[in-house]
Structures are given as C-alpha cells and as structure tokens.
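All protein chains but one are shown in place.
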Amino acid sequence: MQQEVVLALLAKEPSHGYQLRARLRQALGPIGEAMNAGQVYVVLTRLEKAGLVTTERPELATGPAAAPTADRKTYALTPKGQQRVAEWMTEVSWPKPDLTEFHLKLVAAAAAGLADPLSIVDTQRRELLRRLREAQRAAMAEPDGAEAGLLLEGIVLRLQADLRWLEACERSWTTRRSTS
Amino acid sequence: MLLAIAAATTTLTLGLAIHGVASDPFQSSRETTAGPDVTAVIMPDPEGGAVDPAVLDGLTGADGVVDHSGPYPVAGATLTHGDRTMDVQAVGRDTEPAAVDRPAVTDGDWVRGGGVVVEAAFAEATGLQVGDPVTLAGRSFEVAGIAVTTALVPYPWTTCLVHCVLGQLPEGMRSAPGAVREPGTVWLTVTDVEEIASGPLSYVSYLKLADPDDAQAFVDAHNQDQPGAPRLEPWQHTFEQVTHLERNSQRVLTTGGWLLGILAVASVAVLVGGRMADQTQRVGLLKAVGATPGLVAAILLTAHVAVALLASAAGLVAGRLTAPLLSERTPGLIGAAGDPALTLRTIAIVTAVALGVAVTATLVPAIRSARTSTVDALNDAARPPRRVGWLVALSSRLPVALLIALRVAGRRPRRVALSIASMTVTVSGVVAAMAANAQLAAQPILDADTETQRLGELLLIITVTLIALAAVNTIVVTWATVLDVRHASALTRALGATPAQLSAGLSFAQVLPAFVGAVLGVGGGLVLYTAVDPDEVPLPPVWWLAALVPGVMLAVAALTAVPARLAARRPVAPLLQAELA
Partner (left out) sequence: MSSILSTRGLTRTYGDGESLVRAVDGVDLDVAAGETVAVMGPSGCGKSTLLHLVGGLDRASGGEIHLAGRRVDQLTERALARLRRTDVGFVFQAFHLMDELTVIENVELPALLAGRSPRAARARATELLRRVGLDAKGDALPTALSGGQRQRVAVARALSNEPVLVLADEPTGNLDSAATLDVLRLFEDLHEAGQTLVIVTHDERIAATADRLISMRDGAFVDETRLTGGTTGHLGALAGLEG
C-alpha cells in the first residue's frame, strides 16, 4: 500500500483510521477484501513518524467504554504532508508491464532446449485465462457504476492485452520452429 | 432501364408517327386525287331499261358547280382471279386524267384498253397485284395499276354505283336481279365497260362545288326521291365512312402509347430507385472526397440522362422501323399508304419525354442521396425501411407467408403504390382493348378481312406490348424487392421460416398490390374506354372482367415465383456474415 494513497485520502478532511479503511474498501471492491485489516494503520504510523500526518486524540474519557484506542485517533495532514500529496498528484509514474522476463524465458528455453517455448506460452495462457475469468466474474458481480467496477475493467483489459501478446508469441515461435 | 425507356419511346414514336400520318389522310388524299364534292349516280331501274346519262348533265350545270367530270358508265361484273371470284363495279374512265376525281395511281399505270386499275383497299384485301391476269365477265384483262380515290368509300364499304348488296340481306328481302354483292371497284376504259356490260349501265358524275362546305346543302337541294332520279352523295359522307375506323385506330394508338408511357415511367422509377439504393455508398464516397451535393446530383443525373438519350434514340429507330408495319395496313388512302414521316417534332417530343422520364425518375433519389449525410451513406447503403405500424400489427394475426408479405410490402409503401399503379394501367389497357374488341365484334361486319382485322391487330399489338411491359415491370419490382429485403429474408429464415413460406411471402407481397391494381384497372379500363369512344360502349362479357382479376393475380404469382424462389433458396449464412464486414 502506497503511503501517498493514504495521504491523499486525508486531504479532504481529517479522518479516523477505520473511515480510511472503509473508503478504500469501497473504491477497491472485491480486491479490497484481500487487504490486511491492519495495513492502513501500519502505513499511518509510518507517515506519522515521517511527519506527514499528525494525530489528535479526542478527550472524551467519560465512561469505561471510552478508553482511548488506536481507532479513536483522528489523522490529519501536516503542511509537509499536503505538499507531498500535491507533488504526487502531478507525478506521471505508471506501473511497468514486465514482459521482459517472460520474453527472455522463452528465448532461453528455446536456446538451451530446456523446454518448448510453445508449451510455456500455452501454460502461461491458461494461467492468464484463469485470472481473466476471475477478474471478469468479479466485474460482472459489481453493480453498474461501482467504483471498483472501473478498476476491475482495467485489470480485465490488461489481461486481455497480455493474452493477445501471448498469441503473438505463439505465432512467432511457431514460425521460428517451422523455419529452423 | 435502357430497355424500359426504349420500349416506351418506341411506342411513343409509333403513336406520334401514326398520328402525323393519320391526322388528315383523307384531306390530303382528297387534294391529291381532286376528289369530288358531290358524287351523282344514276342507276337503271332493275325492272326496266336503260337510263339516260344526260339526266346527270342537268346537275353539272347547276348553281355552285364549278367543275365536273363524267358521266362515266358503270357496270356490275364478276371478276375472276385464279380460282377466286369476286363481284366488282367497273367504272369506265378516260385514259386521260379527269378534271374531278383523278384516282392516284400508287402502283402501275392508269387504265388502258385491256388494262384494269384496282381500287387500293380492294387490291389489298384480295391480294391483286399489277400484272395479275383477271377475267371480267368472261373477258381477259390485266391489272394495269392500283389507285386510290376519295370519290367513293373504299372496299369493303364501297359506295355502290350499281345495284349492290352489302352484308347480309335482311330476312325476306331479295336482292335486285343483277345486283352485285360487296363489290370492289375497278376502273376500265369506257369501251371496255360497255363491252363487259350484261345489262343497262349506271352512270356516275363527279361535281366540284365552289365551296366544298356547301356539299350537303347542294345534295339536299337537288335530291329527288323518285325513280330514275340521280342519287347524290356529299363528300362528307365518304369522309365519315373512311375515317371512322381510321380515327378509332388512331385513338387506340395514342391511348395505348400513353398507357405504355406510364408503365415505362413506373418501371424506370423502380429501376432508378433500386440503383440509387445501390449507389448510396458511392455517393457517400464521392461526398467524402469533396463532391458537393449539387455535383453528386449532377453526376447521377448525367449518367441517367445519357442512358435516356441512348434509349430514346433506340426507341426512335425502332418506332420508325415498326411504324410502316402498322400504317401499311391503312389502304385506300394515299397518305396512309405512304411512309409515316419521322418529323423533327416527333423526335423532339419523344426525346423530351424520355429525358423527362429519366430526370423525374432520377431527381428525387438524386436529391435525396445528395442530401444524405456522408457518414450515413458510407455506413449504411440502403434507405431505412419505413414502418407501417398497423400493417405489422395486422400481419401478426395472419399465417406466416402473409405475415412476411405484408411486412415486406410495408417496408416500401411507395413501391407498392407503384406496383398498384402499374397494374391498374395494364389492366385498364387490357379492359379497354377487350371493350374495343367487343365493340368490333358487335358491329355488323361485311368482311372481317380488312379494316376490322387491322384494328383488331392494332389492339392486339398494344395489348401484348402492355402486358409484356407490365410483366417486365413486375419482375423488376420483385427483383428490387428481393434485393431490398435480402437481409430481412435471410434473418427471417435464420429465425425459422421455411424457404416455401418465404418465397410465398415474397410473391404475395407482389400479388396483393396486383389484386388492388387489377380491381382498380377493371374500373379504370371501362372509364378509359368510354373516354376514348364515347359513342358506343358494348361491355365485354362480365365473366371476362371477373376472370381478369384472378387471372392477373395468377400471372403475377407465376412471374414472381421464380425470383422469389431463387431468393428464398439462397444460402443464409453468407448474407448474415457479409453484414459483419
């Protein structure tokens, strides 16, 4: 979980940790379910140490149930934190699709006769298809217009792109095998 | 399209050419032959002796008579040619041309001793030709020539110059002794006539009046209703007789020409519409590369105008070639016997009509296609079908074939209207022809050989052309419809309609408008016939009319069966697949 995500979620207003978690789950849908419950707090603690957020502990010590817990803390951005969020908004970083490894795997397998590149491609495709199936089913389960649906669509489209690349790999290696 | 316009222009040319010829053949013939204004005949008393030709001289000196010829002797005789025997009235003439009534020789020469000249209509009917040997009252003659006159009504309604019988003799009446039956007219020298005469001669004089319009008055003034007095006939009488049938055939021709024209316009409209639909995508391309709507319309128009010009040229030539076939059947008059002229006016009219047809037929689709949005045109070729809601609702209550038929018809209401119109026109024409035939049959006919038969043939030709054009039209419409709905048909079959249901549906889609058209046409035909010939309207037998409607439907069903079946049998998959491309 990126620190900037949590920072940005605090930019609107100071929030409790559980509020942040609920917001994340809403945006991530079924993907958020895989998220560790304590993960948000780990990140918040780190941010606090870095001086990007401050905590306020409300003085509501009335009654035994009001014992201060981590959940009762309100987190807010420091000026430094605000600056960090602003910077993050302008960043253009993008997750790298790491195809190099798989590509080199095929090359090496063919060169050393370790395995048939085509069967590697085939296995990989089945794997990707399973992932696609899962993502697609998750997407179909989301109601129309859900925030998470958009994320799932992105995942589906990406897997589709990967599958098409695998198809290209298969074509290419089929030709290479038949011409060598 | 070329064919449709060509067919239409051919008929139009024909109509106009005949029109030009027949407009006043009698007048022109009268001028050429110096036709008399009054014909005066004096016949011998059947019971008694000879008459004195000098009686006629009294008339030639009468007031208003400016010129005359005769009296000429006339004898009834029997003419034998080969083994055929016919009655004739032989008119004795001088070898020199007379002042009044100079029969115009169309073939051979004028009379000479031993040479006989035959009246043209009679020659036509009997097949007599120049040089043929004939026997008159036992004496041998040779046909010296064939000539046209306006002094008497041509065969077979020959004006009798001797005692004669035309048609069936009424019950109980005996013909006068020595009377001839349905005589033709021949001219001989005076001497020859006197030689072949077996009894007293008749005499005929031809009078020219100062004012031809006074002929009837002159006749009224001088006719004496007593035996031995000359019988007078004004030229108008001959004119009436001669031109009655002539006018009829002309009306038949012009009406037929119009009917054919309307049909041709209808089929051209369908064809052009169909082509337009095909061309929509091309229009889109043209526009995409920068053609303005005006330019697009111009391009389409040019293409069709070129076709129209070509077709009208073909039609003019064809019409010019066929016109004589019809007019040659108009014997007995000079003008008609000659070639129908292909005047500039005719050419201009025909070309204008052809162009008009092409332009009207193109303009609507051209403007529409030019106005279509370029993107729409590129994306989807055909005009979107229309929706006729009540028809769809109605059709869902009907058997599958009718359901398909109604929906197919409902997609293109205008084309259905066109089919109805085309069928109405055709059936009108056929009914009018039938009525005319019935009238012909009802007339007391002397000899079915000539005039009547000629008119009958004319009617037949026009009827056949009408039917042929309507048949072509029906097939064209069916084919256009089949192409138009090929996608829907394929889909309907994919959804489980059998080929038989589909082809029945496609046929029905044509038969339904044909039914409406036929019913309208029966009514329209009678109206049309009444308009053409207001005098006498003997209706054709009712069962004919009644049989016409189912007959038309059967014919349309048969005509559409082939394209519909072909369409219904086509494999479905490629069509549905092609849409994906």
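For clarity, chains are labelled A and B in written order, and residue numbers in each chain start from 1.
Throughout what follows, contacts are C-beta pairs under 8 Å (C-beta built on N, C-alpha and C of every residue); 3 or more make two chains touch, one makes a residue touch a chain.
None of the values given here were measured: they were computed from a predicted structure.
Partners of the chain left out, restricted to shown chains and counted across the full complex, are A, B.
Within the whole complex, the absent chain has one touching residue among B:A229, B:A494 or B:A547, and that is B:A494. What subunit A contributes to its contact with the hidden chain is residues 1, 28, 30-31, 34-35, 95, 122, 126, 129-140, 144, 149, 151, 153, 155-157, 159-160, 163-164.
Taking the complete complex into account, residues 384-387, 392, 396-397, 400, 403, 407, 410-411, 487-488, 491-501, 569, 571-573, 576-577, 579-580 of subunit B touch the chain not shown.
What we mean here is this: only the chains that are shown with their structure count from here on.
As a whole-number value, the distance joining the C-alpha centres of subunit A and subunit B reads 91 Å.
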